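A single protein chain has been omitted from the complex, and every remaining protein chain is retained in its original position.
The block that comes next holds chain A.
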Amino acid sequence: MADNLPSEFDVIVIGTGLPESIIAAACSRSGQRVLHVDSRSYYGGNWASFSFSGILSWLKEHQENRDIVNEDPAWHEQILENEEAIALSRKDKTIQHVEVFCYASRDLHEEVEEAGALQKNHASVISENPTEAVHSAYLPSEDESLCTASCEMLTEQTPSSDLETALEINNVKVTGETKKHDDKTCMKSASEEETSKNVPTTEGTALQPKKTRITYSQIIKEGRRFNIDLVSKLLYSRGLLIDLLIKSNVSRYAEFKNITRILAFREGRVEQVPCSRADVFNSKQLTMVEKRMLMKFLTFCMEYEKHPEEYKAYEEITFSEYLKTQKLTPNLQYFVLHSIAMTSETASNTIDGLKATKNFLHCLGRYGNTPFLFPLYGQGELPQCFCRMCAVFGGIYCLRHSVQCLVVDKESRKCKAIIDQFGQRIISKHFLVEDSYFSENTCSHVQYRQISRSVLITDRSILKTDSDQQISILTVPGEEPGTFAVRVIELCSSTMTCMKGTYLVHLTCTSSKTAREDLEPVVQKLFTPYPETETENEEVEKPRLLWALYFNMRDSSDVSRNSYNDLPSNVYVCSGPDSGLGNDNAVKQAETLFQLICPNEDFCPPPPNPEDIITDGDSLQSEASEASVILEANSETPKGSASLGNPEEASQ
């Protein structure tokens, strides 16, 4: 396939994370010839989402830490006299300290596979079945109920092998959405069929007094129900990404759900934070007077700039000190500081806090009772949506396509081409490279921060309510000075990220130690390990852990371009995900870089309506029909944005 690649482009983008994908889409939309490659077999880089088997392959890759030593010196021969090369790294060093724990009981002597994995694998890479040795590792010894899952390698995630056209991207999309599959293809035994019947199938299962126990094999079998994000983010409903999605009409490729509630963890208890007018009205935990005080303060924050006299005297102190001067009970101060402004005791001053509170309130109510949206099927959908737009406008896509080096012209100090894994030299004007692709030589002076991440599969929500389909965000403040607040996002099965009867919980914080060291205390506060046998006492307060994953991800978001060694001016660096909640950073970065590549071009303008594009054949049509086309076009435009306009409806 690679042989067929054209040898010249305007822009070559290396890496399919969110900023790269946005730039690729924007460039392609502006008429640039775009080649978008990723050495991985999936889209999104560290922004990707995986099915359960997918995450297991991802784990294996990062746990094995095998060195790729197949340095192919062949490309050196292609470098001419007046050229030099910047070698790119072939190994991803952004993920560290991967640890995985399984608490769900395993059915012994049973070989299970992710249902549906087979058909989707063009390459049919059914990996080696777990060997006997591996199995023995799972035998539950008396003292430990947890064991690493790294050996539970089943299939490599290969969504599709041939991804050069928009059609293929389409396929990926469809793959992500095809949730119905024939279980029988993977059925191995009658006993297994039994278990599959026990799999919770209704939404109301969680409310049934006697729950079916969830086993590890069920998770494996229902693995395609999972879409596990590597980064855990939400979209501010008036954030830059939402604006961009609407403006560019990329929103039509995705569906969203409103986060249903904001939670706080206080005095060992999880409680709901009332933040909208309706929440305050409905809240049972606030006293009448608290309701008034909170509403009064929030109303003030909405337009705090208009009342400088209210805060001028407190500008120098921290936001938490400022809150103490207001007529707010400690209860309310906590809510505002940690759950609404989402800052900490020391992190921000009065103005920052007011600004954050205002932003939160500003986003509130656009799509629902909270300020956040979550993309169905996971955050990993978003880069793919932009890739799809890029492909629609002619961008060419190659996954599992690595680039060996950038070729730099010695005289002009400009990059002129890349040499790919097949030794093909591809010329281009601009080169966008995601940070992780640079070799150690290029990054020797770069200082990185780290993000601590944890992904949990649990059996119930951290705060039970009438509905078991809640999407929640919870901020747990750092306990000691110097530790960071942990952001917890709990997703229910209707977000299409986990199987029914389970919840997918993401924990994120800025690292001070390894992910497990940073996050385990919070996990222990909120959850309890899944018991080996069902206890008589059904009223366990905490949700129980079925599976847990910890890892650290490199945060290159605030690395300045100058820190990289010897980069030609037409090579641009995209950072990996940052630790923040929103996606503004990625959008800002994409827009800035796009303006460098295509100065004075509009950034992702709305695409023309297909109906409006008149090809030669269309010119034969009568004027009357043309009039009707325009009408349709008009009615089409709002429809596209309406799917984002009312995500609730769209998802039903």
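In this section, a residue touches a chain if its C-beta (ideal position, glycine included) is under 8 Å from a C-beta of that chain, and two chains touch if they have at least 3 such contacts; residues count from 1.
In the analysis below, contacts and distances are computed from a predicted model.
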| item | value |
| --- | --- |
| Among "3-isopropylmalate dehydratase", "NADH dehydrogenase [ubiquinone] 1 subunit C1, mitochondrial", "Geranylgeranyl transferase type-2 subunit alpha" or "PIGH acetylglucosaminyltransferase", UniProt-listed name of the chain not shown | "Geranylgeranyl transferase type-2 subunit alpha" |
| Touching residue (missing chain; options A:280, A:302 or A:351) | A:280 |
| Contact with the hidden chain (one of A:293, A:523, A:549 or A:604) | A:293 |
| Contacts of chain A with the absent chain, listed as residue ranges | 277-278, 280-282, 288-289, 291-293, 295-296, 327 |
